[in-house]
Each structure stands twice: as structure tokens, then as C-alpha cells.
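Just one protein chain is left out here, and the rest sit where they should.
Labels run A, B and C following the written order; every chain starts at residue 1.
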Amino acid sequence: MDTQFSAEDLAFRDEVRQFFQENCSAELRARLASKKTSREAQVEWQKCLYERGWIAPGWPVEHGGTGWTATQKFIFESERTSADAPDVIPFGLKMVGPVIYTFGTEEQQAKFLPRILRSDDWWCQGYSEPGAGSDLAALKTKAELDGDEYLVNGAKIWTSGAHLADWIFCLVRTDSSGKKQEGISFLLIDMKTPGITVNPIIGLDGGHSLNEVQFNEVRVPAENLIGEQDKGWTYAKALLQHERTAIAGVAGCKRVLARVIAYARAEGGLIDDPAFQRRLSDAEIEIMALEYTELRVLAALSAGTAPGPESSLLKIKGTELQQAVQELWMEVAGYYQGVLPDADGVDHSGHEFGSKACISYMYGRATTVYGGSNEVQKNIISKAVLGL
Amino acid sequence: MDTQFSAEDLAFRDEVRQFFQENCSAELRARLASKKTSREAQVEWQKCLYERGWIAPGWPVEHGGTGWTATQKFIFESERTSADAPDVIPFGLKMVGPVIYTFGTEEQQAKFLPRILRSDDWWCQGYSEPGAGSDLAALKTKAELDGDEYLVNGAKIWTSGAHLADWIFCLVRTDSSGKKQEGISFLLIDMKTPGITVNPIIGLDGGHSLNEVQFNEVRVPAENLIGEQDKGWTYAKALLQHERTAIAGVAGCKRVLARVIAYARAEGGLIDDPAFQRRLSDAEIEIMALEYTELRVLAALSAGTAPGPESSLLKIKGTELQQAVQELWMEVAGYYQGVLPDADGVDHSGHEFGSKACISYMYGRATTVYGGSNEVQKNIISKAVLGL
Amino acid sequence: MNFDFSEEQNMLKDSVARFVQDHYDAHSRRELVASEQGFDRGNWQMFAELGWLSIPFDESVGGFGGDAIDTMVVMQELGKGLVVEPFVATVLLFGGLIQKAGNTTQQENWLSRVIAGEVQGAFAFLERHSRFELADISTAATASGDGFVLNGEKTVVFNGLAADALVVSARTAGEAGAEDGISLLLVDATAPGVERSGYRLMDGQLVANVRFDHVELAADALLGERDQGYAPMQAVVDNVTLALCAEALGIMEKLNSTTVEYTRTREQFGVAIASFQALQHRMVDTFMACEQTRSLLYRAVCSAKNSADDDSVESQRNLHALKVMVDRAGKLVGDEALQLHGGIGMTDELEVGHYVKRLMTIRTIFGNGDYHQAKFNQLSYA
Partner (left out) sequence: MNFDFSEEQNMLKDSVARFVQDHYDAHSRRELVASEQGFDRGNWQMFAELGWLSIPFDESVGGFGGDAIDTMVVMQELGKGLVVEPFVATVLLFGGLIQKAGNTTQQENWLSRVIAGEVQGAFAFLERHSRFELADISTAATASGDGFVLNGEKTVVFNGLAADALVVSARTAGEAGAEDGISLLLVDATAPGVERSGYRLMDGQLVANVRFDHVELAADALLGERDQGYAPMQAVVDNVTLALCAEALGIMEKLNSTTVEYTRTREQFGVAIASFQALQHRMVDTFMACEQTRSLLYRAVCSAKNSADDDSVESQRNLHALKVMVDRAGKLVGDEALQLHGGIGMTDELEVGHYVKRLMTIRTIFGNGDYHQAKFNQLSYA
């Protein structure tokens, strides 16, 4: 057992750190933070990573990955959050990309992967439905083969970024005769196809990132089916475990905590209050532990083991801790925790730290629900790990 | 809404306070605390209460009760714990007594009630069985009518004080054909009857208060049946809700907390530690609330309402808080929390406060299990209050 | 000892509940909150006509002469309805301060108009650096002729935009942070030198930052004794804290019942999610948290009502304990309501999120749980 960085690791860390310093400027970060310019800035940033060859550390080298060790991936992620650099939008690079290179045909790989790597296409995820939340397999959106096209009818919900997306990857029902996990297929759909309507959903944070997506007689070429028809659940499941590992967001959690501590130091001596110190360390100690839990999962992954039920542990603890530090943020902000910016995102209160606390807190409430609610994760651990 | 004591209430409080001062001497309390003399001292104390007419505040006046208001009962209980006076042993006075005066025949009332009031008979409770804990209705101890006697076979477990008792009140199965709550009868059994064996169970605290009681062809006169045969569950259920209300033990909880605070003041300034203060008030604030929750239940009771599912709330919160203050006791004791007295109860460590902490803590672990586990209480609230 | 409401209190409770039922559905509230005023003047007139605006005021000035229990009854129901009209700001804070500290002339001038619904008021106490310390202010009033000149800035002034007049806490003597040397001043919100900028809080309230730039005040602007404003201010803040806790209890009751109802209808895995034992036990926990809060509220309200002849340390301890409990229970109830509603609970469309936001706000006003627990500890273990 050894967790010290080797000399090579340290050299890599310096290289990564320098890259972020040079490329993730304050100017870029300001544009990312503003509603009006964020999409353009995000694309610019992802293209910068692409140029450097670092856009897809998790992908196999032959498809455009980096070939990094687990330690290097950990270092990259730590340095990224330390530099306040944004994460990539996950739907293409972390979700559908891996499904396509694992289960897609050569034609599908050639068509989609380069555009994902170059951030030319913007993807969204069509899993949840109004009646199928944590019980994902109960989904009803129907796809019927009609010649060389699927005819899709139904609705997806909680679709992040659907209003900005070029493509959506969907789970659809192609057979209703068997068990509900059977008869599900994995389909790629061009968002410009006639019959698709995107309705915005305003979140608790007052912002628009979620949508309902309706499919009314939407025609999708059969060549957009991933793998075998009716086997989509298998592909989706593998992806879900990766997603859960990513949702944990330990590095980001550390970063928010550091910001909260800095503010508590600067504003009125709250940092000296023993009760507040205790709240801080209640969270920090769990985060320190979770950082190593994540490392243990990463180490197992790099030794070739697929992420198993531990991904559920990471998801539960990670989201609980994100919410815990968001709550600390609110607490530090005191009376200013509830001040809101106007509809354009401009703060008129003079307490921007507070308005950001509120938005982050409200937005963060969803993390314990999405990606399979934490209750469902507990059911998974109970069954798969404890054998109950 | 008003919770102030009236002038009459204040006069009553003074009267009660004086009684405890005059009758519950330090000498008596010392004998109560010692294993060897505790039973004799307990009887002496109960007879003293009996002489004063205060042995059974909960009973109807015609059977020997006090006719007190809910406020007076609350004052009596508060003063009792403030004076460190022991509670009465509940099995006769708080458990089987009410069943007998409510459901028993005049003959049974005449035979048993006066002896209970005078503490001439010592009772124990035969409910739980090895296979029927929280699922009490699954009990299997069998009683078959054979002429004018019941023939009893089976076993009871967790029977407090069975090794000291003169009588046991038992739930027994007289019919196995219907639902498991049906076919249960309530039977009074003389512990001297041939065929009864009492096996001690040593608790986590190292002490002997629990027992297993075996019944092997035990013959019980049919006149010892309470109410109707096969209807025992109804009588037991009414009793259980009273028991739960009593288990809450709010006044006792306050008393232990006061002791913990006094020790923390006296020993090395622990009282000044903000983290410890916070632990104290976490418990104290909940106890302050529970005191009023109890008052609300008492007020409803005195207005003629039978204790309903709120008794489950009192039981859950009360036992959780008892354990919380026992834990504080352990924490204050520090290294001395684990020191044990010898088999005769004599302390050789010089840290008696610690050894008492340990015994109290370990003994207290059972409160969240007995009287219907807290999990079962949550099921009851879920069903009866929330309608789930 | 009894925990029943009087007949009058029950009527008051029904009256507020009926108003909410008839006039306060989710849609109309949403429109109100989005409006420029942030509340409905018509509703306010209805409150006046129903007599609610008179509740805490003495009969001598035309009030109902109600006590802490009457206010509690109203606030709990307003909480259930998530009513945004500025009852707390205008009646309890502004009116409360004038009743507590004002002289007869000031009371007669202002309270009859508060009761009639003709005036909106606010209490400007908070400053950027104050956090929860009412005495930690640097807004200063210096003597000038018979009167004062006021300089400084207050922040997050509830109802600060709609207010016709403000009570302002200002330093007239003493060092920063000292309780001694604070005076309460009545300021016309449109007086020269008063500058207000408004913004919204997450609970839908419109609040304001208010700058005072050489605002000239006459001698009769002083509310109560000069330099001795801290005690009446603290007393009123304590009363309002109680009232806010009653509002919080109403919100928690509403959140719990809404959540229980939702779990009975929402199906997952082929059954209503209310059938999952893990969720049942968590809903029992929120139910118990609510009942414990009610008990402490009753305890604190009864001891406040009797505090003249009661132990005032005990009364303070009860209040601090209550605010701690509201903080903890409010967090638990709010979190569980959102979590058990799942995705739909995270949307602006459903009411549950709005209740949670108001509950979050109340948890913080006049000191969060940690603040009150430290005060409780100080009184109990020091």
C-alpha cells in the first residue's frame, strides 16, 4: 500500500498545473460564469483541452483517450478544480461517448466520436420519464420499427441542456411483452428531427437548465440504434455506474469548502466560532475520507475491475457532502443566503456571495435524486454488497 | 392555553416536596442503591407511599387512587425525581393492577388489588417469548383448559424480576386457529406453582435482572383468567400504550442530565468546553420539548382521551433521550467510563461515577428494544397517525 | 394546565385558514410574488377589515389586546398558506416597536393607521458586518439642534421598498458593539437623503438596502429614550422570533402533510412509494420533529405570556431552545420534503420548494440555530 506520488507523478502535476494556469484565464472564467456567454466559453475551453489532447482522459487511447494511470487522472482532476477550471459537459464525453466506443458499430464510432471530442455536437440524455424516475426501467417512450426507421412517441423529463443540444441519446421501449428491463433499446436521435418539442422546466434555483422533451411521431433512422434491439438496458446500466462515480464530485466539493472557509476567515471572524469550526470539520473529515474512497475505486478500476456497487457508495456520500458544503455556504452567508440576482443573473444586493450560495444550494438539492436517487443506491448496496 | 401552576398546584407541590424530604432519607437511598438491601428498602419505601395514600396516583379513587389532576401527577413525578426518590416497581402497580381493576372480576379485584397496593405481592410480566419479541402476537406458550384448570406449557423471556416475583401475568395461547392476535388469553400465575423454572439472563451491564421463565405442565386455576378467554390481546394492548407512556421517563432523564452537568462542573472544567456544551444542549433542548409533549399527552388523558399513538412518540423520543444522556454520562467520565465494580457491586477503582455510567449505559441499551422496539413504534405511527 | 385554544383563538385561526383557502392558491401567490409590489394591497385591506392587523396592539389605541398565543395562532396559519403580505414587517416589527418604545403621541399617530392598513412600515436593523448582533451597528445619529442627523446604511430591510416609514437602529453614543448608546429613530422613507434599492429574497420577499445620507430628523423622531433603544428592540425581536417560529411550524405541518399525500399517489416499481418502510420511518421522523417543535413553541409562548411573573432566564432559555429546534427540525422537514418529492419537488412549479425557501429564511432571521444554541449554552452552563 502506497499513496505517495512518484517523481513522474509530480512532474505530471507540474505540467498540468502550468497548463491550467496558462489556459484557464480569469477572463475565460468570467465568461463561463455569465449566463449570456457561458456556452460559447465552454466550447472554447473544451476545444482548448482537445488541442492539448486532454479532452477525454477516460477514453481508450485508440479512440482519443490519454492513457493516463489512475493516479494521473486523480491529479488532473485535483488540479482542474484547484484552478477553478470547468468540468467538461458530461453528456457527450462521459456518457454517450463511452457507450458508442464500447457498443457502437465502426460506422457509428466514425460518425459521432470525433465530433464529440471536438465539441462540435452537444448531447443530452433521454432516460427519465414523468412516470419513470428512480424506477427507470418502467419507461414507456415507444419506438416501433417501420421499414428502416423507428417511429418514436413519448416524453422524457429532467433533460439537462435539451434546449441547447444537437443530439439526444434515449432509452426507448421496443418490446413490452417481457420483464420491464427487457425490451428497452438505446437510440441516438437528432434533436432537429421533426416532431420533437422541448419545454423548459424552471428549477428551484430559478434557472432554466432542465426540460421536458416530447416525441410525437418522430422518425429515427434504424442505423442510429446502438447494439442490439431490446438490449439497451445492459448498455445503460454500465453507463449508470460510471455516471454515479462521476456525480460524487469529491474534488469540486473540496473546492467549495475551501471557498467557504476563505469567506468565513475574511468576514467577521466566524471562523473563530467553535460551533462553526465543528460544522466545517464534520464535513471536511468526511470529504478527506471520501477522497480516499474514490482513490480506492480508481485504483481498482485501473487494475481492470469495472466499477461495481462502490459507485453507489461514492454517489450517496458524494452528493450528501456536496449538499453539506452548500449548506455551510448558506450558513456563512447568514442573512445574505437568500438574496437573489435578477432574471439576467445580475446581483443588485451587493452580496453576490449570498446569491451564489442560494443558487448552488437550490440547484444542489437535485443531486441526491438524479442519477438514481440515493434511496435506490441504498437498495443496490443492500442487495449487491450486503446480500439482503 | 395555560401552563402556569395555580395557587393550589403550588401548595400541592410544597406538600409533596416536604413529604419526599422527610421520608426519602439519604440512608434509605443508600440501602436502595446496594444490591444486598435494595429489595427490602424498596418495599419499605412503597409501604411508606401506601401509608400516605400516594402509592397509585394513576388508579381510580374507588380502587385506591389519588384523584389527582394531570398537573398534580406531573408535579408529583417531578418532585419525586428531584428528590432522587425511587419509582415504584411497575409490574404490579402500573401494569397488572390497571388490567385487574378494568377487566377483572370483583373477586379478582378483592383478592389482588389490596396486596398490590400494600406491596405484599411482587409481580412480573410474561409477554415476550424467544420467538416473539417485537412481534408479540406470535407468542406460542400454550394454555389448555383441563376441567377447572389451565395446563400451561412454553417459555417466556426477558422477564424482569422473575427471580424475585410472587406472581406473573402472562399472555398465553388458548386458540391457534384464527389470526395470531386472536386466541390469546391473559392469565395470572402463582410463581410457586410446580413446573415453573426461572433461568437467569446476565445483561450487558453484568447484572442479573432478566430471566427466562419455563412452564412445564403448570396447572393454573381457571379463576385466574382475566376477562374472556381468547380476548387477552385487547387487554394487553391497552396496557402497552400505558407502558410506553411510562417508559418515556422524561423526569428521570432530566435528573440524569442534571447529575452529568454537576459532575462536568466539578471535574476539570469540561463544562467550559463549547463542544461539550453543545452536546449537553442538544439533549437538553429535546428534553425540554419532550416534557411538554408529555404534558400534552397528560392533558389529553385527563380530558378523558385514552393514550393513542402519541404514546409511541413518547416512547421513541423518551428512550432515545435516555440513551443520549447516558452517553453524555459516559463521555464526562472519560477514561473512567469503563471501570467496573466487582461482582458484589463494590467499586475498587476509586471512580464510582464512571462505573455507574457504564452500568447505566449498558442497561439503558435495552430501552429502545423493550416495550415494543422503536422500529415497531415507528410502524405504529406510520400506520395510525400518517395513514401510510 | 391546558393546551386548548380559546373560542376566540379558534375563530381567529379559522378566519386566517379560510382566507388562505379562498384567496391564496399557488397560482395567485406566484403572480403576487412576481409583481412589482411583491404583495397585494387588496389583501392587506382585507386583513385590516378582519381585524388581524390590530391583534398585538393595546385596546387603548384601538387594538385587539392580544397576547403571544393570539399572534402564534395567526402566524401558524399564515405559514401554512405561505402568505407574503408583510404582516411581520409592518405589524409585528414596525408596530411592535412603536407600541413598545413609543410615547402616547407616537402610538396614536401611527398605530391606528397600522391597524387600519393605511401605512406600511419596516425595521432597519441589519448592517453588512452585523451578522446576528443587533448591537453591532455603525449607522450613527448625531445631535443637531433639537434633532439628529442620520448617516449609514442598512441592508436586507424587510418590506423596505413598500414602507412609508422606517424604525432605524442607530448609534447615538457608546462604542461599536455596545448595547448602551443605541437609539431607535422613526424615519420617513421618502425623506431627503434616504435612498433605497430593492431586490428579492429566495422566499419571495422584496427587501431593500437603505442608505441614509445626512438625513435630518426632528426631536420627535426619537422612539423611547435616547441611548436606551437596545432593550425594547431586543424585546420586540424576541416576540417576533416567537411569531416566526409559529410560522415555521405552520410551514412544517404543511410540508409534512403534502409529502405524506404525495407519497401515497406517486408510484414507482409498481407501488405507491408510501409503501416503502424506509420512507415511512423517515416520515415518522419528520412527524416527530414537528410535534417536538410544537411542544417547545407552546412552552416558549406560555412562558413569554407569563414572563412578568415568571423566571425570565427560563423564558429566554425557552426562546433560544425553540429557535434551535426550528433550525434543526426545519432543516430535516425541508430536506425530506424535497427528497421524497423527487425531481418534481426540485421545480419552481411545485409549491414544496417555496415552502422550503421560506423555512430556510426563517431559520436565519434573528439568529440561526448555532447562534441561539450558543446563547442557550451561555445562560445554562456558564
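Just so we're on the same page, a contact is a pair of C-beta atoms (placed from the backbone, for glycine too) under 8 Å apart; a residue touches a chain by one contact, two chains touch by 3 or more.
Here the structure is a predicted model, which is why all the values come from computation and not from measurement.
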Here the chain that is not shown touches A, B, C
Out of B:Ala11, B:Ala262, B:Ala275 or B:Ala384, the sole contact with the unshown chain comes from B:Ala275
Filtering B:Gln21, B:Thr305 or B:Ser349 for touch with the omitted chain leaves B:Ser349
Answer key for B:Ser128, B:Thr141 or B:Ser312 versus the chain not shown reads B:Ser128
By the document's definition of touch, the residue of A:Phe74, A:Trp122 or A:Trp233 touching the omitted chain is A:Phe74
Where chain B meets the left-out chain, the residues are 128, 131, 133-135, 138, 157-158, 201-204, 206, 210, 267-268, 270, 273, 275-276, 279, 327, 330-331, 334-340, 342, 347-351, 358, 362, 365-366, 368-370, 373-375, 378
Those residues of chain C that touch the unshown chain are 276-278, 280-281
Residue positions on chain A contacting the omitted chain are 1-5, 69-71, 74, 261, 271, 274, 277-278, 280-281, 284-286, 288-293, 295-296, 299, 310, 313, 316-317, 375, 378-379, 381-382, 385-388
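Here, only the chains that are shown with their structure count from here on.
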Outermost chain relative to chain B, judged by CA means, is A
Distance in whole angstrom between the CA centres of chain B and chain C is 43
The distance between the C-alpha centres of chain A and chain B, rounded to whole Å, is 54
Chain B touches at least 2 other chains through residues 274, 278
Contacts with two or more other chains occur in chain C at residues 373-374
